[in-house]
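Here the complex is missing one protein chain, while the rest keep their positions.
A, B and C are the chain letters, set down in written order, and residue numbers restart from 1 in every chain.
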Amino acid sequence: MRLWLPEASTTAPEIDYLILALVLISCAVLALVFGLMLLYMFKYRAGSDVDRGALAEKTWRLETGWTVATLVAFFGLFLWGANLYVRLFQPPADALKIYIIAKQWMWKAEHAGGQREINAVHFPVGRPIQLVMTSEDVIHDFSVPAFRIKYDVLPGRYETVWFHSDRPGTYHLFCTQFCGTDHAHMVGDIVAMPQADYQKWLERNGTGETLAAAGKTLFMRYGCSGCHGGNGVGGNQSGSTVRAPPLAGLYGSPVTLTDGRVVTADDRYIRDCILMPDTQRVASYPPVMPSFSGQIGEEDLLDIISYIKSLAPEKPS
Amino acid sequence: MTRRLRQLLLAWILLMVLLAIEFGASFIPLGRSARPLVLIPAILMVAAVGTLFMQIGREIAVVRLFAAAGLLWLSILLGLGSLDPLTRTDYHVQAANPK
Amino acid sequence: MADASYLPHEFQYSSARHQAETAIAGMWLFLATEMLFFGALFLSWIYSRHWNQAGFDAGAQQTNLTIGTVNTAILLASSFVYSAGLAFIEIGNKRRLIQCCAVAWMLGFAFLILKFGVEWHGDFHKHLFPGSHFAITGPLSGGAQLFFIFYFVGTALHGLHMIGGLILVGWIILRARRDEFSPGYYTPVAAVGLYWSFVDVVWIVLYPLIYLVGRGP
Partner (left out) sequence: MSAVVVEAGAVEGSYLTDGVTLRSWLLTTDHKRIALLYLGSITLFFFVGGTAAALIRYNLITPQGMIASAETYNRLFTVHGVVMVWFFLIPAVPVTLGNFIVPLMLGARDLAFPKLNLASWYLFVVAGVVVLCSLFAGGADTGWTFYTPLSSSYARGHVVLTVVGIFIAGFSSIATGLNFIVTIHRLRAPGMTWYRMPVFLWSLYATSVILVLATPVLAMTLLLLGFERIFGIGVFDPALGGDPLLFQHLFWFYSHPAVYVMILPGFGVISEIIPAFSRKRIFGYKFIVWCSVAIAVISFLVWGHHMFVAGTALYSALVFSILSYMVAVPSAIKVFNWIGTMHKGFILFDAPMLYALGFIGLFTIGGLTGLFLAALGADVHLTQTYFVVAHFHYVMVGGMVSAFFAGLHYWWPKITGRIYPEMWGRAGALIIFIGFNLTFFPQFILGYLGMPRRYHSYPPEFEVLNVLSSAGATILAAGYLLPLAYLTWSLFRGERASANPWRATGLEWMTPSPPPTVNFVSTPVVTEGPYAYPAPEIVQHHG
């Protein structure tokens, strides 16, 4: 039996401190409640003739006292927990991205170099890792207790978590959102490796084709290049008849939509553009792009996004 | 015709006028997000039916408590319930800076 | 309510008036629960439209505005006539109560005929029922289907309430013909009236949500 859990990520100790504080507060309150209860049970049992005079009649002051005390304590706890939560879901910009696709009942991970693995995620220690996750069927949940992270993986959209581990080792990965018959078997290993080992692992598992390269093939096959141009340079510049926005250098840059919003083109944005172009119209382009919803699988989608990401900004001529 | 009947007739006319206003208002060019404003006449109509047909003002006080509770809880459901989709950002929204 | 302490009442009440007021209060509380019932449907409207505005509105533009508007007017009239019937029984005019209830019933029935016999029929004919043969294709199809789900679920549930209301109004007519109501006792008439008006209220909200909001320029 093991009664402790490794703190394998940089945020794990922070969360443990919060839990520890909560445990201490709980113990103090429990000591007070059980202590008073036991004391009164003994002291004021029906048979005892201890003095019961001078009963506190005014309850108002006591009531306000403990109400205010609880409120103040609770507000402090809220701020502490909220601060952690906000940081837990704001990935650093330089994080290494790994893509996760969940389906009944397995985890598929894809690395930028095209390495794919099932029910395991290998990653290097010493740098932040961001997971971009989606599901092919029901809602799953990516949970790594040793990192104290957990987030639902929904169909039809990308969710993201990040972590930073300095301790090489193998940790449990659980699906913690009930997802059907073999929910309990939707488990895997999270393998934190030293940077050099990770490089070796990547090389050993390389397929020769990166995600972006696979995406380029798909970019042609699904006909994206027909409007967006062969290298994603945009319509009208490469002789295409349809005027479509250029995709080179798109990733990470601000985009103005028809309704005036300016958004950053990240994974989610590009995904929505492909599947629901109607909701993400880019200003000053005609709304002609068809929806690819239901026609591109999640894995192909990730490849195409990786390809778009890899397109460097065009040099101004 | 009794006073009550005259009151009912006026209420009905008021409702029909509101309906006409609502109908007309739906032809005013409004942005997509402003379209739900055409619900305003509908809310007035609901209030009119409640007070003039259902005569909530004539009943014992607890009835108004029940109706108010229903409305309060409805607003909790719709208000807090739509907090999530209305503030959910699938990607970071930046301040608009037209280039 | 008229004072009627001499009338029979159940043994937990102190008077017939006490019982009558309580029954009406119970009816109002029931209507409050109905509000929340439809409230959940309205929340689904907010979600579906929020995520698919263009498609949702494209669906709304396929609805039959004429029938929707005429039906709204019919229901308002029905509620008005029923309320008038209630006013008549309060002054003891039983014949007028029966007449008003009958007119209210027929107006309600006309609503159902227009809604389900004509409008739904047309919608099915135009392949507006969500599914594989849905009329609107292309990128807006999903949102438009969500709209028609809201439309069919909303109107069907409202229609069920209407049918319930028609049964209740019919029951009031029968009891009135058996001469069971008087200025001293007409609680069922008042309670059914509340329900009938509430069905109206639900429609007043559904009408713009279905026919007007999506009908943008």
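We take it that a contact is a pair of C-beta atoms (placed from the backbone, for glycine too) under 8 Å apart; a residue touches a chain by one contact, two chains touch by 3 or more.
In this text the structure is predicted, and so the values were computed from the model without any measurement.
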Among the chains present in the display, which ones are touched by the chain that isn't there? A, B, C
Residues from chain B at the interface with the omitted partner, ascending: 62, 66, 69-70, 73, 76-77, 80-81, 83-89
Those residues of chain C which, in the complete complex, touch the missing chain: 10-15, 18, 21-22, 25-26, 29-30, 32-41, 43-44, 47-48, 51-52, 55, 130-131, 142-143, 145-146, 149-150, 153, 157
Considering the whole complex rather than only what is displayed, give the residues of chain A touching the chain that is not shown. 1-3, 5, 14-15, 18-19, 22, 25-26, 29-30, 33-34, 36-37, 40-41, 44-46, 49, 51-56, 59, 62-63, 66-67, 70-71, 74-75, 77-78, 80-86, 88-89, 104, 137-139, 141, 143, 145-146, 148-152, 154-157, 159, 172, 174-185, 187, 276, 293-294
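Basically, only the chains that are shown with their structure count from here on.
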Report which of A-C and B-C is connected by more C-beta pairs in contact. B-C
Measuring from the mean C-alpha position of chain A to the mean C-alpha position of chain C, what distance in angstrom results? 45
With chain centres defined as C-alpha means, what is the inter-centre distance between chain B and chain C in Å? 16
Multi-partner residues of chain B (at least 2 other chains): none
Help me check something: in the complex, which residues belonging to chain B touch chain C? 2, 4-5, 8-9, 11-12, 15-16, 19, 22-23, 25-27, 29-30, 32-33, 35-36, 38-39, 41-42, 45-46, 49-50, 53-54, 56, 59-60, 62-63, 66-67, 69-71, 73-74, 77-78, 81-82, 85-86
Partner chain C, residues of chain A touching it in the complex: 276-279, 289-291, 293
If we count contacts the way the header does, which residues on chain C are in touch with chain B in the complex? 21, 24-25, 28-29, 31-33, 35-36, 39-40, 42-43, 46-47, 50-51, 53-54, 57, 69, 72-73, 76-77, 79-80, 83-84, 87, 90-91, 193-194, 197-198, 200-201, 204-205, 207-209, 211-217
